[in-house]
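Submitted below is the structure of interest, expressed as structure tokens.
All protein chains of the complex are present and in place, except for one that has been dropped.
Here the chain labels run A, B and C in written order, and each chain numbers its own residues starting at 1.
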Amino acid sequence: MTTITVDRARSNGTHPSPTPRLVELIGGPPPGAAAIEARGACAWFGDRLVLESVDLLMPAGQVTALIGPSGCGKSTFLRLLNRMHELVPGAALDGEVLLDGEDVYRHGRRAQEVRTRIGMVFQKPNPFPAMSIRDNVLSGLKLAQIKCHDKDGLVEQSLERAGLWKEVRDRLHQPGGALSGGQQQRLCIARSLAVHPNVLLMDEPCSALDPTSTRRIEETIGELRHQVTIVIVTHNMQQAQRVSDHCAFFLAEENEPGRVIEHATTTKMFSTPDDRRTLNYVEGRFG
Amino acid sequence: MDAETPVASPPRRPRVVVDEPARVDRVFDAVTFWSGFSVLVLLSIVGLFLLTSSGDSLGQTGLWTFLTRVEWRTDVQPARIGVLGLLVGTVVVAVIAVVLAVPVGVLAALFITDYSSARLRRVLIGLVDLLAAIPSLLFGVWGFVLLSNQMVPVSRWISDHFGWIPFLATEPNRDLTGSMFIAGVVVGIMVLPIITSVAREVFSQAPPGEKEAALALGSTRWGMIRTVVLPYGKGGIVGGTMLALGRALGETIAVALLLPQVPLVSKNILEYGGATVSGFIATHSGGDPFTVSGLMAAGLVLFIITLGTNMMASVVVSRSRSGVGVEL
Amino acid sequence: MSARHRLARAVASLTALLVIAAPALVAAATPASAAPARINGSGSSYVGLAMQLWVSEGQVQGLPVNYLSTSSPQGLQQFASSTVDFAGTEAEFSALGVAGGEGERGYQYVPDVAGAVAVMYNVKDKAGNKVDTLRLSRRTIARIFMGDIAKWSDDAITADNGGLQLPDQPITVVYRAGQSGTTGLFYDFVQKTAPEIFGPWAARNQLPTGARIITLDGAPGFAPNTRAYNGSDQIAQGIAGSNGLWSIGYDEFGYAKTYKVSSAWVQNQAGQWVKPYAANITAALTKARLAQDLSQDLTDVYTNPDPLTYPISAYSYIVTQCAPDPARPTCKGKYTNPGVAETLTKWLRYIACEGQVNMAKIGYAPLPTNLSQEVANAIGRMNGVAPEQLNAQNCANPRFTGGGIDPPPTAPPIRGGGGGTGSGGGTGGTKKPTGAAAGTSGAVGSASGTASATGAGAATAAEGSTPEAGTGGELAATDETLPGDGSGTAEGAGSVAGAGTPAAARSAGGSAVWRDPEPVAYDRPGPAPLTGAAVVVLVALMVGPTAFGAIRSRRTAR
Partner (left out) sequence: MAGAAGTALCLNWLVFGRLGDGQGWFALLVSTYLTFLACFFIATADRYGRLVATDRTITVVVVSAGGVVLAALASLVIFILVLGLKALRPGFFTSDQTGITPLLPSTEGGGSHAVVGTLEQTALSLVLSLPLSLGAAVFLNESRSRWRRPVRIFVDAMSGLPSIVCGLFIFAVFIQPHAKDAAIFGFNGLMASLSLSLIMIPTITRTVEVVLRLVPDGLREASLALGASRARTVWSVVFPTARTGMTTAIVLGIARCVGETAPLIYTAFGYDLMNANPFNGSQEALPLFVFRNVQKPDQTAIERGFAGALVLMVIVLALFALARYLGRDRTRRAAPSRRWRPRAPRPTQEVRP
């Protein structure tokens, strides 16, 4: 059993409280951001190798962007990180994924526990349609069987961290599906944050959204970056440049599995990449 | 095992990942598996039992004799039972029902999808579903008390004008109630909603682009329906028809009320007489074990035919262009 | 308020109500004392009308009895397989060829009532008037039902009816679909009456000659024109209906009365023309040979020389379990549930005595005293105790009380073609028979005395406006008057109304309705406007949108 204490005031400066309220989770992940590292990660779908030998360190409390053309294995890699990959029928994998130095695929380790620590936001916003906004935020608690004594506080805190609190504070009991696309996506982020994960994976979170909503999500990412390790898959170069600290460029050659071509800080990637293919890609010359 | 995995060189075989399911998942898996499995077991027990208990009578009668013999007599030794007289009635009633119901059902479906306004369409869909939900008993009672007598002049008229068709000729002064024709009409009304709703489902999925294209080329609405909607919905119509046929074959209580259930191959569908497998079973409750075994065998034959029809229906519908999303 | 709770509530919302209701109702309905338990029976439709009466009377007395009128063979089969507690039958296990009677359950035959098979018909004379005084000799009947006589104009029928020739129409023989004890009884009569025709006929149609013919399904071509119906009710309805013209069939007499179907006057051994009224059945069955186990041999009944005899009469039985008895090898054990025995014995005791009172009125004949006593003996066997001795003091059976049965009506003169003058041109129309009817009625009135006349008069006053069913005109009404008068005098005041109703019908001129309409007295006011309003609303609801949609879609089509 772990107890997390989160200073609510820190999470959003725009809404200061005189005394910081503490929202405790009982049974959730350990507090704080955690580094996640892939070593020799490979992935198969059936007999087809789609990702080969990826070594990548995503430092704690930083934003790592995964970029690359479609079908190069970015999303597969992301799903490999929190053991969603194995849910696909016929999927197989190899290598290690270290969360705080510990392999998530270690024998005897539960995928459920891993997923609690590594949250995920999907390409299409998918709030649970049968639940209200509040229940959506709290759904992680129920689903992962984490206890919390101050549910209202947690709802407020999570929605604030996702930058949604002010917009929905008066209609917490409306169904989640009634929100706009961007709001739904932020609700999904809030849902993931409510269980206080150490890592948050985002699979093209803005691809289905309009520019305004995209900007709001990006702001949210910016606000979250020191509380949780973020790995984001994006097709949008500008977005990667704006939000990420590190970048990894994935590429799958013709009839070849996807590989990491280059991995560096964002500044370096977008100014002086080592590989010509990276340069071509970030400058929009192919892909 | 993970420690040995070399990092640099990609391995040929993926590593084995074991996700220890949580206890609740193990319970969940067990519960769902066993309920699925027990449904399987239950249903196969039903099937097996049908087979084995039919064995008594089939063994005594012989399968081929059973299938080709018209009479059904358990009062003589050895009993002479056969299912053909019942099967003919079953098929005749079902075919009459489907032949009458298909044109009306398809046209009604067209009316719903392409001719009615949005609001009326909602109402009509509801009403057709409602018609499908009404128990067959009520159709049977309605046919037994009301329609049976109302249809006599119709039968008379048909036999007067179409009597040159052999099976439509009736002699004067014959009882024209309780005929396979009337049973077919009642069963036809009963299966009407099935055909209508399946046809409506496929018609409503006809691609709007093609429909608009047809209209844009200056065709009338009927022209559009003929060139786009009907070809598109062909599979659905055939599938719905076969589904309705399956339902009509298995229909019990209405035909039990309407037909005398004497297993004869009647030469005339307009005159009193006729029997169907399920109706015959329904009116012959309380027999000795041998009779029950014979009835089981008859039920099994009916089941196999119904099964075949339903399967063909689902194959036709799923193979057709329109039927992919249609649930039968 | 989590989603889980809402789901649970939603899924269970419907079941909960039903599920909670069930045990509560079970608890409420479980009787405090074990006895008497519910009993179930099934079988003969021959005795169905009597059963209907007995069951409802028993229920009023707190005996939960249930009887499903199917057919004798089915009843015996269900009894043999222990799915019912008792069976009704008019023939024995052996005669019906039902296996399982010798099973571990054991059985005894308990006579319950005497009845008769009537020959129903629907025929018109050449003038188009309905014939309702048809006379048929036993041999003619047998020949008709073996297809030997195929036309109504056959000489044998003409001869039976004093030269009245019926139209040259094919006879449609109506029979029971499926197995039936009535079929068994009737064709036993046919076999014994015309054995020389029966032998080749049975062989030709592959029908059994050793055992009784309990179903004709296997030989539907046993006569040139045949039609099967699925039960006693449907036979009567089928013959009576307009589609039943030119048909003839056999059915229990009570159904002929219930549906007002004409039934034939049958010539007995003494040459008299009779219908199965109580006195005639009683007279016939004096020659029934009862075996040790009370099963009946009816051969002598068919040829009973008593002038009152109605030859196609038979006793009906209830089959029950009984305690082992050296005199009865078929008795193998009591009912395991004492409550069943409790109900059944009480009910049988009622049938033996009070239950016989109204039998004559509904087309049966009460049991003779010795058979009522046999019912008491059977009750003793069921309980394993000494039987009660029945007598006029403790048993209301009319045969004990000595009132006896009044002489039945005699056959009316033949009508339809000008009496005995042969086949006329049908000049009579409706006026001529009316005179004949009045004459007949007068004759009967004088025979049955003043009591019947008074009863009829009172009833006429009381129910003068009742649109009582006639049978297609004055002729039929007259026909029905006869049994009414007969039974009315036999049973006194209680059946005056029964006697009066046909009289009322006659005074009202009769009608063409073949079924009893709903009794006027019970037609309470009240629902009519509601019904009307509901229909109006419904029609509006149905037609409104349709018309609206049709108009609209047509308009848009323009």
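Definition applied: contacts are C-beta pairs under 8 Å (C-beta built on N, C-alpha and C of every residue); 3 or more make two chains touch, one makes a residue touch a chain.
Please read all numbers here as calculations on a predicted model, not as lab measurements.
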(request) List the shown chains that the missing chain touches in the full complex. (result) A, B, C
(request) Would you mind spotting which of A:53, A:139, A:157 or A:266 touches the chain that isn't drawn? (result) A:139
(request) Return the single residue from B:16, B:99 or B:138 that touches the missing chain. (result) B:138
(request) For subunit B, enumerate the residues touching the unshown chain of the complex. (result) 21-22, 24-25, 27-29, 31-40, 42-44, 46-47, 49-50, 53, 103-108, 110-118, 121, 124, 126-131, 133-139, 141-142, 144-146, 153-154, 156-157, 160, 189, 192-193, 196, 204-206, 208, 211-212, 215-216, 220-225, 246, 249-250, 252-253, 256-257, 277-278, 281-282, 285, 289, 292-293, 295-296, 299-300, 302-303, 306-307, 309-310, 314, 327
(message) Which parts of subunit A face the unshown chain closely enough to count as touching?
(response) 82, 84, 87, 89, 112-113, 115-117, 119-120, 122, 124, 126, 128-131, 139-140, 142-145, 175, 177-178, 188, 191-192, 195
(message) Touching residues of subunit C against the unshown chain: what are they?
(response) 2-4, 6-7, 10-11, 13-15, 18-19, 21-22, 25-26, 28-30, 37-38, 40, 52-53, 55-57, 59-60, 64, 66, 68, 81-84, 104-105, 231, 233-234, 236-237, 255, 258-259, 337, 515-519, 522-524, 527, 530-531, 534-535, 538-539, 542-543, 546, 549-550, 552-557
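We adopt the following convention: only the chains that are shown with their structure count from here on.
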(request) Go ahead and name the chain pair joined by the largest number of contacting C-beta pairs. (result) B-C
(request) Report back the single chain whose CA centre is most distant from the CA centre of subunit B. (result) A
(message) Need the CA-centroid distance for the pair subunit B / subunit C, whole Å please.
(response) 39
(request) List the centre-to-centre spacing of subunit A and subunit B in whole Å, with centres computed as mean CA coordinates. (result) 52
(message) Could you list, by residue number, the parts of subunit C that touch subunit B in their complex?
(response) 42, 70, 73-75, 77-78, 80-81, 83, 97-100, 169, 177-179, 206, 208, 211, 213-215, 217-218, 220, 227-230, 234, 238, 241, 243-246, 545, 548-549, 552-553, 556-557
(request) Name, in rising order, each residue of subunit A that touches subunit B in their complex. (result) 39-40, 42, 44, 49, 52-53, 55, 83, 86, 92-96, 103, 105-112
(request) Under the touch definition given earlier, write down the residues of subunit B that touch subunit C in their complex. (result) 71-77, 80, 111, 115-117, 120, 123-124, 152, 173-177, 221, 260-264, 272-273, 283-289, 291
